[in-house]
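Sending over a structure as structure tokens; questions will come in a sec.
A single protein chain has been omitted; all remaining protein chains appear in their positions.
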Amino acid sequence: MAAKNGASDAHRSRDRLGDIIFGTETPAGKTFDLILIIAILVSVAVVMLESTEYFRTNYGPLLTGLEWGFTILFTVEYLMRLYTAARPWRYARSFFGIVDLLSIIPTYISYFFPGTQVLVAIRTLRILRVFRVLKLVKFVREAGVLGRAIVASRHKIIVFLYTVLVLAVIVGSLMYLIEGEEHGFTSIPRSIYWAIVTVTTVGYGDITPQTVAGQTLSAFLMIMGYAIIAVPTGIVTTELAREEMRSTARLMCRSCNTEGHDPDAAYCKFCGEALINHLNAQRE
Amino acid sequence: MAAKNGASDAHRSRDRLGDIIFGTETPAGKTFDLILIIAILVSVAVVMLESTEYFRTNYGPLLTGLEWGFTILFTVEYLMRLYTAARPWRYARSFFGIVDLLSIIPTYISYFFPGTQVLVAIRTLRILRVFRVLKLVKFVREAGVLGRAIVASRHKIIVFLYTVLVLAVIVGSLMYLIEGEEHGFTSIPRSIYWAIVTVTTVGYGDITPQTVAGQTLSAFLMIMGYAIIAVPTGIVTTELAREEMRSTARLMCRSCNTEGHDPDAAYCKFCGEALINHLNAQRE
Amino acid sequence: MAAKNGASDAHRSRDRLGDIIFGTETPAGKTFDLILIIAILVSVAVVMLESTEYFRTNYGPLLTGLEWGFTILFTVEYLMRLYTAARPWRYARSFFGIVDLLSIIPTYISYFFPGTQVLVAIRTLRILRVFRVLKLVKFVREAGVLGRAIVASRHKIIVFLYTVLVLAVIVGSLMYLIEGEEHGFTSIPRSIYWAIVTVTTVGYGDITPQTVAGQTLSAFLMIMGYAIIAVPTGIVTTELAREEMRSTARLMCRSCNTEGHDPDAAYCKFCGEALINHLNAQRE
Partner (left out) sequence: MAAKNGASDAHRSRDRLGDIIFGTETPAGKTFDLILIIAILVSVAVVMLESTEYFRTNYGPLLTGLEWGFTILFTVEYLMRLYTAARPWRYARSFFGIVDLLSIIPTYISYFFPGTQVLVAIRTLRILRVFRVLKLVKFVREAGVLGRAIVASRHKIIVFLYTVLVLAVIVGSLMYLIEGEEHGFTSIPRSIYWAIVTVTTVGYGDITPQTVAGQTLSAFLMIMGYAIIAVPTGIVTTELAREEMRSTARLMCRSCNTEGHDPDAAYCKFCGEALINHLNAQRE
């Protein structure tokens, strides 16, 4: 009886811990998430400062100490997540499970293998962890609308990006022929890199055409890049407008059979009958 | 009696002065605003010329004289605003109250503390004062539509900007690993600066990738930046279209006093009463 | 009688000449316009080649000869336009009248005043003359839709551009404080030039921030510039959609009083009655 109670208590306390760690509803869960966000952001700042020569030279020991503190904190958190997760193995293989692991491993590796100092930059992946905690805030619906609009237009965006890449390959190859190695276009891949820099209107200027033919071709490429940026914009705008419409206006009037009512409407704007949102129940 | 009249007169003349300074309706108020706009623009031009070596050397005394003239003019104006404001302290702490103060203080400080010459650049903040005076012109409705559209889409824009920043942090850290300090990526913050320069398609070219891996990753980042510019554009366009629709066809229900009805609505969507478009007559 | 006939004949032949020169309907008018377009484009090409050192050295006399040929041709054309225009003085002061004059004057000036060689670049203004002749082609309706959309959104675009300029002035002044003259920010106007280069995402890289504070501020400016490009796009898109709607769908069904029919519709899509385009007559 006592053993069963003990097991049940342990079970219950694990559940409660899980609510705090994974949940975002309870006050304790919110406090946990807030502390975690601050810890993540400060630890990313520490990683950045450590990579700067000035801070590495002057505050090296302090930054190393902080880094170890955060690593131990995140390790404890990771183990607790494994312990409280309903399916630990599934959590470990999930996107955030891998990010959580990658956030702590480099510090341990650099301790045992001194030459792997450079791997520590991987720790900035910690910034991705903030996305999980963002469940806290109200931005989720907005992110959802954006996400669905991008997913819905993914085919068109792939067609577009493929066209841009083919354009970059062809113009890059032509520029390799026209300008040649003496003007910085030393190979086709490098010329394609130049073409991407140009068509996306980034324009570093590390490689630039020197001949009249090359400048004419690149002027053509620039104008192409300048005009076709309109295409993804049009795609996303159209999809976003439709997604907005879908997620906000799904009311139908049963008396006159019209649609297109606002999400806050209680009466039909065409015939004045009361509206019933018959899709609300369906949507999750 | 005379004292009372005197006080009342003083009160009345203060009100009249306030109408001229803060108001934009009366002819005197309009003239005052026009003179103020010219004074602001000329004084900003003087600050700019003063920062240019050629003008500082050749016209130094003239510019200093003009600057003192404008400072005294704006000081008098500031004191009059304080005097005529209904709640002086509230004005002093308001956005424009602080801008007004920052517009005049640097000149006095540079007089008493000769080494603070450099602070004078703060005086270009005066340009912000023009916004207040813009109440004059008809652009306010347009600015209102734009402003409301941006406010309505602020959540989506924050989600978007956060995603761009996280992308810049991650790609920046990877480039620090790939390119290393010998190619100009001397620290993670500097690499993130490079990533922002690249993803926004600015592309200074002060730091550029030299290795094949780095150029491949940055080509990916450029194409991302080129494609995802579509997202804020889609957001603002969708919101602007909706805001336009709302602000051009503003129907009001006389029975429940609600607004926001569609331009083709015949019945109030909140209470079911018939709508009368009482604004159609007013609008030209 | 003969004199009257003679005057009438001269009058009639002037009218016929005017039809050829200004008109675009008759076969003779179309041929004239086609020859003129070719002459304009070739003469602009000659101006460009003349500015190139290689061609100036090797083909100088040929290019000068061609230039004089075109100048005389355009002078004859200009005089004929003056002669055949209904109101010569009004034509001379019109936009295209001034462009026509500016296209021929520099050559004469450079003949009489040898030092004014450099003015010849003004002759590229000839390219503007092609716009007049474009009446030929069908692009006019499209240009009209674009033009009206831009005119309709001009207030919003001015508000937008003013905001961008104020942002550039403020960030430029701050960068002058932060970076100082030793990093290329030698004056406030030059810093504002840098800010405009950055906020428009052009990014020459001739002036770049060197300090951490300057790079942080410019990263902020880039992200602003990257995000706010969405605003004019949204404005023009919304206006263009509305303009399209206006210019294409102005049919109203007289039997069921509905609008929104396509411009090619002959029957009402809601009730099946025949449609009468009662606005066609009104529109020019």
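In order of appearance the chains are A, B and C, and numbering begins at 1 in each one.
Methods note: a contact is a pair of C-beta atoms (placed from the backbone, for glycine too) under 8 Å apart; a residue touches a chain by one contact, two chains touch by 3 or more.
What you see is a predicted model, and the numbers here were worked out from it, not measured in a lab.
Across C:51, C:110 or C:216, the single residue that touches the chain missing here is C:51. When the whole complex is considered, the residue among A:38, A:72 or A:158 that touches the unshown chain is A:158. Contact with the omitted chain, checked across A:51, A:71, A:124 or A:237, is made by A:237.
Counting the whole complex, the residues of chain A in touch with the unshown chain are 155-156, 158-160, 166, 169-170, 172-174, 176-177, 180, 186-189, 192, 198, 201-205, 208, 212, 215-216, 219, 222-223, 225-227, 229-231, 233-235, 237-238, 241-242.
Those residues of chain C that touch the chain absent from the view are 44, 47-48, 51-53, 118-119, 121-122, 124-125, 127-128, 130-131, 138-139, 142-143, 145-146, 149-150, 157, 160-161, 164-165, 189-190, 192-193, 196-197, 199-206, 225, 229, 232-233, 235-237, 239-241, 244, 261-262, 264-275. Against the chain not shown here, chain B presents residues 201-205, 233, 237.
Just so it is clear, only the chains that are shown with their structure count from here on.
Centre to centre, using the average C-alpha position, chain A and chain C are separated by 42 Å. Averaging Cα coordinates per chain places chain B and chain C 31 Å apart.
Residue positions of chain C with contacts to 2 or more other chains are 201-205, 233, 237.
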